[in-house]
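A protein chain is absent from this complex, but the other protein chains hold their places.
Order of writing sets the chain letters: A, B, C and D. Residues in each chain are counted from 1.
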Amino acid sequence: MTAALGLALDAALCALILGVALAVVAGRGVFRAVVFFIVYGLLAAVAWVRLDAVNVALAEAAIGAGLTGVLLLAAHGRLRRAEAAQDLAHGMPWSAALAGGALAAALGWAWFEMPIPVEPGPELAEALPRAGVGNPVTAVLLNFRAWDTLLESIVLLAALIGVWMLAREGDWREPLGRPQHARPGGVMAGFGRVLPPVGLLVGVWLVWAGADHPGGAFQGGTVLAAVGLVAVLAGVIRPPWIGAPLWQGALVLGPAVFLLAGIAGAVLAGGFLTLPEGFAKPAIVTIEVALTVSIAVTLAFLVLGPPEAEGAG
Amino acid sequence: MADLATLLFTALGLVFFAAGTVGLIRFPDTFSRLHALTKADNLGLGFIALGVAFQAESWAQVARIALIWVLALLAAGAVAQLVARAALMRRGGA
Amino acid sequence: MSALLACLVLPLLGALAAVALPRRAVAAVLAGVVALTLVAAVGLAVAVHSGGVVRLALGGWSPPLGIALAADGLGAAFVLLTALVMAGVAAAARDEMTPQGAGPRAAFGFWPLMLLLWGALNAVFLSRDLFNLYVGIELLTLAAVALVAIGGRAEAIAAAMRYLIFALAGSLLYLAGVVLIYGAHGTLDIDLVAARDAAAPDGLALALMTAGLLVKTALFPFHVWLPPAHASAPAPASALLSALVPKASFVILLRLWFEAMPDLGTDRALLLLGVLGAAAILWGSLRALVQARLKLIVAYSTVAQLGYLFLVFPLAGGAAGAQPWTAGAWTGAIFQALSHGLAKAAMFLAAGLFMAAAGSDRLGALRGLARVMPMTAFAFALASVTLISLPPSGGFTAKYLLMTSSFAAGQWIWALVMTLGGLLTAGYLYRPMAALFAREGGEGVQTVARARQAVPLVLAGLAILLGILSAAPFDFLQIGRPEAAEEGP
Amino acid sequence: MTAWLSFVAIGVLASLAGALWRVWRGPAPADRMMAAQLVGTGGVAVLILLAAVQDWAALDVAVALALLAALAAVGFVKAGTPDGAGDPEEEAPPADMQLSAMTPDAAAQVGRTRRDPDRRRGDG
Partner (left out) sequence: MAALSIYALTGAALVGLGFFGLLAARHLLRRVVAFNLIGSGLFLYFGAAATRGAAPDPVPQALIITGIVVALAASALAVALVVAQVRAAGRATLPEEEDAP
């Protein structure tokens, strides 16, 4: 009974996800596509919980549904005047449909042909106790595959510099993003004051819990970024400008600590990014805290966009 | 006993969600849909949260459930007001 | 091992410093980072030369759990190429990318982006992990797109947008293949993948990864994003983009087809790659012939020159095993990549200097510049010698090796394409040369400092030197060469 | 109990399908937004239910979702204002918004928040 209901739940969820995705792709109107994409992110987070991947569900909820959604909404708010321009290709793009269909069919075929590998089960089970943290996903991210994670934190920085390169020459010294305003004492401003303290708590909790429970630097950092964004959007705080020393420091803190810890590992423990056993947990927590700061600041800046002067359409 | 409470409250929650959706589909204009909606879905969430709270294994879980509901309430309330305002402005401007 | 580590870490640390430190400190840090990384790259090459492949298991975790790095002859050669080009570009851009010269925006962004590109390239050239390679090429892509966007004008932004769309589509296709590999084999390590038990979706995985990387390497017919992107970036950025960035995805292709899954290289698949390469040679050259702007000629030339690289697949790939000619074909393609990198960097830097002097890169505006800037014009001519593959350049050695292999393999059609390509190259490079060395014109242009003119000359000279010294690099490239390309008994 | 909670989760999902119809139909952006908001609340409800069925850690996901849904909602509202950066509670400003055209208290708000970075600079 329970198993059948579970299956029905999965089927219903996937049907909704597919319907929403179809609406994202095929519906006319950019705003509709954006709203459906946000809905898609919500449903995907639920799907990840069903797949016993709470760590991923957290990332999807915070990043997929949250930050990406705000990013797209803000951009759409800017582009309304250009929306009269063409939205989808005219007529039915058969070649695109063929390509998409073939890709989906190929992946579907591969699913049933794919053997279940034995690796890396045994190695993983043997190594996890030595990784320093109880959350296996955190162990992979910050110990076994730390080089990936280090590069990834730098990818965020590269994207941010890229976004900044799109500023207009005259706006370079302005605060980041468009100037936001709200009625003082209004609902939005109030919102911007109430939500951040709660969010701060949640974000810090996620980082702290991440060592042994689902959570971690990326999830926590995203929530913290969201908190900052709410405060900025509600006009409660004003974003800094490029080159403000404290903020530039915050941007590079995480990758820098990570790199230096890696080098320290090379000097002290005999290998780049090697965390000496027994010292692994404090090292991971230190790196995570530094990473969280950088991730939060970088993500918030990414969503805010390049600096822009007042009144520039 | 706890199971009975869970059964009752989650069922109530489901009813409210269904009612909210019906309202969302059937009500004729944006404003009445808005009003129907904000009440129904938050009540629905509230009842479901309450129902599940009876199954919780620790107070920390109950506290988290409460936090979720407060957050949803806060967001829904503020947003309903702002959206109504925005819709009003748009209608006035058009 | 410490040299390998320095090659990875120094550019990234430098990039972080360039973001966080105040402007005045950045210049000093930059000079230090560039010099040290160049030294490290040379050190790595020496270590590989004397001790063979340098390996490193990151974090002390060996695959399948951890990520392995390795510097073989191929990887170390590209790390060295990157260091040389980067050092040249840094020297050339030092006076240009300043708040006074290029505005505060470009002056802030160029240096960290250049260093991030450097770090990403080295990470890709040295990594043995398929997913780590994905993260590496994403870093590479974002930094490269940002470098195009520095251009700032409408055409640069459109070019950056197009580049990003193509590159992201390519990344996702590659990632889809990685997912299938891990799903079937539970490992991402190239050596473990090579030792896997074959599974049905492997072919699909290789096809997806290859398709994605072809888009990123701008192989015909996926090349449309490249010319506008490389032509609208600032000249030092164009030099990096054209000389180095497509080589990263090409190296991954080599690793996939020769090291990870050589068993899947069927004749038909290899032939297809070769045909696309041949089409790129001809089409890119023909397009270059009709361009009116120097940077576009040079950019289309990149499309054509990348085509030569893909002749390695039909000539040296396949499950048939080693043939007497495979070593020549394999080394020839890498020679082509190296000498093209040096020559193309020189060409774009020279084009930048011409633009700085004449205010435009239209061929008409360049008339007679050789008399005002003889050094730069000579560098351009020298780089052209490599691209046309005249002896004794590196380009000559590359095409000589490829051509002899194609005759030995009985696939003379590739030799025909290469000959035709050489003639077309001479044709499309004749037009800017004729303009540069015209007798009239060249009056009233701004002069460019000699030191800046020296950089392209050095790079073009290195491309020639590669040809003159070809024996030593040939042996170097054999270090750690995969079995599939090993010479027969 | 697990079966019942799964059943309720399916029921909530089914009601979300109705809300999705409203997102598709519109017609006003406010309709799409509110319907999306309902989907968000429903998603949170499903996560709470799944927490009891599967893994209590799912509650953290629900918290994050509720928090981020609030952010998305602010983004929604903002995107609906004339310059994409305002607040519907401000008097409707002209399409090309300038400082001079703002209501006095909105201008005061901008002025006030603008001082913040200066203060921060003084601190640092």
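As a working rule, a residue touches a chain if its C-beta (ideal position, glycine included) is under 8 Å from a C-beta of that chain, and two chains touch if they have at least 3 such contacts.
It should be emphasised that the depicted structure is a prediction, and the values quoted were computed from it without experimental measurement.
Counted over the whole complex, the shown chains touched by the missing one are A, C. Checked against the hidden chain, the listed residues C:Ala176, C:Val312 or C:Leu477 yield one contact partner: C:Ala176.
Of the candidate positions C:Leu121, C:Val135, C:Ala233 or C:Ala288, contact with the unshown chain belongs to C:Val135.
Interface residues of subunit C with the unshown chain, by the touch rule above, are 131, 135, 138, 141-142, 145-146, 149, 153-154, 157-158, 160-162, 164-165, 168-169, 171-172, 175-176, 179, 182-183, 186. Even with one chain removed from view, subunit A keeps its contact list with that chain: residues 6-7, 10-11, 14, 17-18, 21-22, 24-25, 30, 33-34, 37, 40-41, 44, 47-48, 50-53, 55-56, 59-60, 63-64, 67-68, 71-72, 75-76, 78-79, 82-83, 85-90, 93, 95-97, 99-105, 107-108, 111-112, 114, 116, 120-121, 124, 136-137, 139-141, 144-145, 148-149, 152, 155-156, 158-160, 162-163, 166, 168, 216, 218, 299, 302-303, 305-306.
We adopt the following convention: only the chains that are shown with their structure count from here on.
Set side by side, A-B and B-D show the greater C-beta contact count at B-D.
The distance from the centre of subunit B to the centre of subunit D, with each centre set as the mean of the Cα atoms, comes to 14 Å.
If you average the Cα atoms of subunit A and of subunit D, the two centres end up 17 Å apart.
Each of the following residues of subunit B touches two or more other chains: 67, 71, 74, 78, 82. Under the contact definition stated at the top, the residues of subunit D that touch 2 or more other chains are 16, 29, 33, 60, 63, 67, 69-70, 74, 76-77, 80-81, 87, 89.
Against subunit D, the residues of subunit A that register as touching in their complex are 1-2, 5-6, 8-9, 12-13, 16, 19-20, 23, 27, 31-32, 35-36, 38-39, 42-43, 45-46, 48-50, 52, 54, 57-58, 61-62, 65-67, 69-70, 73-74, 76-78, 80, 175, 178-184, 186-189, 191-192, 195, 198-199, 202, 205-206, 209, 213-215, 219, 223, 226-227, 229-230, 233-241, 244-246, 310-311, 313.
Residues of subunit A touching subunit B in their complex: 187-188, 190-191, 194-195, 198. Subunit D contributes residues 2-3, 6-7, 9-10, 13-14, 16-17, 20, 23-24, 26, 29, 32-33, 36, 39-40, 43, 46-47, 50, 54-55, 57-58, 60-61, 63-65, 67-72, 74-81, 83-87, 89-90, 96-99, 102, 105-106, 108-110, 112-114, 116-117, 120-121, 124 to its touches with subunit A in the complex.
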